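All protein chains but one are shown at their positions in the complex.
On to subunit A.
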Amino acid sequence: MTTTILQVENLVVEFKVNQDRVRAVDDVSLELRAGELVGLVGESGSGKSTLAYAMMNLLPRQGRLVSGKIALATVGDISRWSEPDMSRVRGNRISMVFQATQSTFNPIRTLESQFKLLFRAHGINVQEGLIKARRLLQRTQLDPQRILTSYPHQLSGGMRQRVGIVFAMVLEPDVILLDEPTTALDVLSQRVVLDLIRDLRSQTDAAMLFITHDFSVVSNLSQRIGVMYAGKLVELAPTERLYRFPQHPYTALLTRAVPSISQKHTELVGIPGQPPHLSDLPPGCRFSPRCPYVQERCRERTPPWSKISADQGVACFRWSELGEELANV
């Protein structure tokens, strides 16, 4: 068993929305191990991106980390760290790749000067850093010289995203959070970026958290997959197990709602109903209004997290009795 690099415990994030407080992430626990890629899947608004922003301490002004722990093996719990302290671990201990809709680069500086700024911020010799950056850029099939002398707007979205990944990796952080890194890209660029992530994953000890709304994007890359629903982590399991033997009704229905190349003539099944609005959550299990297996207790109490094994867990009262049924949905 490999070492745990990041331990997220009982994380709660609240947002202030017109006087109201809304829990975007509610009591989520998750651990990442060295060299592992964990997929985090959920619909929009399920809190998966908020979880990543909270882990980076980059929540927007309205957001607040209410409680919980974010412990890095190397430096300890960073959940209460101040901004100056955080800026010392961001980038070189824990880093993030953003959705490519907007560039995360300064539009009026060349990429070389932005790399230099990154190295200086972490007290790294600029020349040595640039050598490493060039090597990584080469691995991404980009011409380092051209990239470094370019301004962000001179690159395509796919190129920018690959440079963004290099930025997040060049300081060899322990944890890399990838927030929908391929969502805004065309299919070909998606492919290139996914190949790059796969290639880099095999060569680094860093733990990666790949956030996406699309099972098919992450299932070929991940060792484990977590499923989020309305701010809660509802299931976490090794990828293969999650597909074959889902323990949570939502997971079962969600995986069956994704088209698959291998199973040709299966009919796609949607999940009836809409996910609840975070300011108007149902009592008890949040999936209960849409759940075909719902019981009285599901509507009254929130199901606790049941640890099935070291790398599997589920938040459902009926997981043990439903297991077989769900595998055949």
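We adopt the following convention: a residue touches a chain if its C-beta (ideal position, glycine included) is under 8 Å from a C-beta of that chain, and two chains touch if they have at least 3 such contacts; residues count from 1.
We take it that contacts and distances are computed from a predicted model.
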Leaving aside the chains on screen, match the unshown one to its UniProt name from "Peptide ABC transporter permease", "Sulfate adenylyltransferase subunit 2", "DsrE/DsrF/DrsH-like family protein" or "3'-5' exonuclease".
"Peptide ABC transporter permease"
Can you say which of A:3, A:74 or A:106 touches the chain missing from this structure?
A:106
Residue among A:11, A:70 or A:96 touching the omitted chain
A:96
Tell me which stretches of subunit A touch the chain missing from the display.
56, 58, 83-84, 86-92, 95-96, 98, 101-110, 117-118, 121-122, 151, 153, 167-168
